[in-house]
Structures are given as structure tokens and as C-alpha cells.
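A selection of the complex's chains, in situ.
Chains here go by letter, A and B, matching the order in which they are written, and residues are numbered from 1 within each.
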Amino acid sequence: MQKQNAGLTHVNGHGKANMVDVTDKQITQRQAVAEGYISMSTQAFTMLKDNTHAKGDVLSIARIAGIQGAKKCSDLIPLCHPLMLSKVQLDFQTIDGVNGDENKVRIQALCKLAGQTGVEMEALTAVSVAALTLFDMCKAVDPHMQISDIKVLSKQGGKSGDWSC
Amino acid sequence: MQKQNAGLTHVNGHGKANMVDVTDKQITQRQAVAEGYISMSTQAFTMLKDNTHAKGDVLSIARIAGIQGAKKCSDLIPLCHPLMLSKVQLDFQTIDGVNGDENKVRIQALCKLAGQTGVEMEALTAVSVAALTLFDMCKAVDPHMQISDIKVLSKQGGKSGDWSC
């Protein structure tokens, strides 16, 4: 900061919070994919697949919620930069529980951007909001669902290079 | 998407929603103009022109609401991209009803952007929110107003070229 800041001292370090300065970063194409799962009872799962939940079209609504959630990322997560996503895509896969495994819905989100910062938080937010929406749509049938294994699957663009799990 | 998506199948197509991928589109200057109308009783219309509605300065407040509404477009419309409008302008025209025609206020919005996607949805949103605000300001006098003929008048920039109605 400028010289008029000379006398300014952080007050005993409480609550330090540093938003990374991306002013000088290059604008490059960036992309991230995240995923997560929600497990549910066989009744709730069957109704989801048959599209018979009373609150409506479960996956359709979760998809929209996830897309809208990705756009709200910097409003939800304090140190995220506002950015202009050029693409958000949500995909769902139903995984029948066999041999005692749980029935699960897999949620996957892809976010893209031509910008100065990565978009993995946007992809993770899309997955989380979609999962919460699935929970809301099915909770009358199964209030004991569980959201799990939310993580970044792959990331492209930016200084840290490409990687995938 | 990446190869880890290989096993992923859309679940029976319900609720498909595709946000157009604009990552590779060029940043160009874009502009759109939209318009709409609200018709009202002679009493409400006269009070609007005389600026005597009890809730206040009708057109002033509608103008601000329209500008703010344009900025919220991607929050309201699920598949719109977030973008950074460089200009929003709202104009109003009062049209006296003659020969049995209705009294109308014409609302026109101009939006501009240097970006990757068109701004007609932003202009239409500005018109719609301004019209709703006009309704709210005048509804104590005339609860039977009608908002009509909201459309895009012209569009410039982008792949589809320039056009006007």
C-alpha cells in the first residue's frame, strides 16, 4: 500500500484475511471439475429415478440450483474473487447400491472461465448447492440422507498447471 | 469434459439445462435496445404525469429499479452468463390515449458491454423491472394496469450481426 499507511499496524493479528492479489495475473482459459455424492434410502432413490417425489422434478431443480450456485460463489465464500463464468455444467448419475452399498446420486460440475483465477471453488459450490437441493427435494421421504466425498477432480489452466485426481 | 466423465450418463434427460459455452468467443462491443409498455387508467396516468402519486416520483424510481434490475439479470435468469455492463440507460415516454386507445407509458432500455455474449436479456430485464416498479407505484390508484409488448428492438455486435425490428 501507499506511504500514508506507514503508521498503520495490524491490530494484534485477530481475524487476518488475505484476498490474494490477482491484479497482475494473466487472463488464461481455466477449467475445473468437481464431484460429490448424496446417499439415500431405497425408497427415496427409487422415487428420484421414477421422478415421483412430491416436491417435483428432483434432478432438474438441482441442476438449476447448482448452476445458479456457481454464479454466487464469491458472494458465499469471503475471499473468492468475483468472476464471470463462461460455462457451468452439472451432470448427475444414479448408482444403485449393490451388496449392501448405499444408493447414491453422483453430482459432477464443470466450470470454465477466461480469467485471472481458478474456478475450482465455483465447481465445488455448484456441487454443494446441487446436493443441498437434492436433500431438500427428497427429505420428506428420507430425512437421514448424507452428502459426501465432495472434491476437485481436475483443474486446467493457471500457474499451478493441469492436474487430475 | 474429461475422461473421468466416461461412465456418466444423463439421468433420463429430465431437467436438461445447457449454459452456452462462451469461453472461446471474442470480446466485442455489444449493445441491445428493448422496449415495453404499461397501460393505465386516465386517473393513474394523469397523476403519473403530474408527479402526484402518493408513493412518490414514479418515473425516477422506476428508472433506478430498471438500471439495478439489468445488473441482476444473471441472478434472475438461470442460464444467463454473469457479465459487466458498461452502460445501462432507461427512457420513458408518456403516450396519451386518443380515440379510445389506452394511456400508456413506453419504457425503453439500452444496455452496452464489451464482452463475450449479447445483452438483450439485460435490456429486457431492465424494461420488465421498470414496468413492475411503475405498477407498484401506481397500483393504489389503478390495480388493473397491464404490462405489454416487451420485446427486443435492436441488437448490435456478436456473431449474429446487427438487426433491428
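Going forward, contacts are C-beta pairs under 8 Å (C-beta built on N, C-alpha and C of every residue); 3 or more make two chains touch, one makes a residue touch a chain.
Since we're looking at a predicted model, the values are computed, not measured.
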Overall copies of the shared sequence [whole complex; 2 in view]: 6
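Here is the rule we use: only the chains that are shown with their structure count from here on.
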Separation of mean Cα positions, subunit B and subunit A [Å, integer]: 29
For the subunit B and subunit A complex, residues of the former touching the latter: 1-2, 4-5, 7-12, 14-23, 25, 74-75, 78-79, 81-84, 115-116
Subunit A residues within the subunit B interface of the complex: 29, 33, 49, 51, 57, 59-64, 67-68, 71-72, 83-94, 106, 108, 110, 112-114, 153-154, 164-165
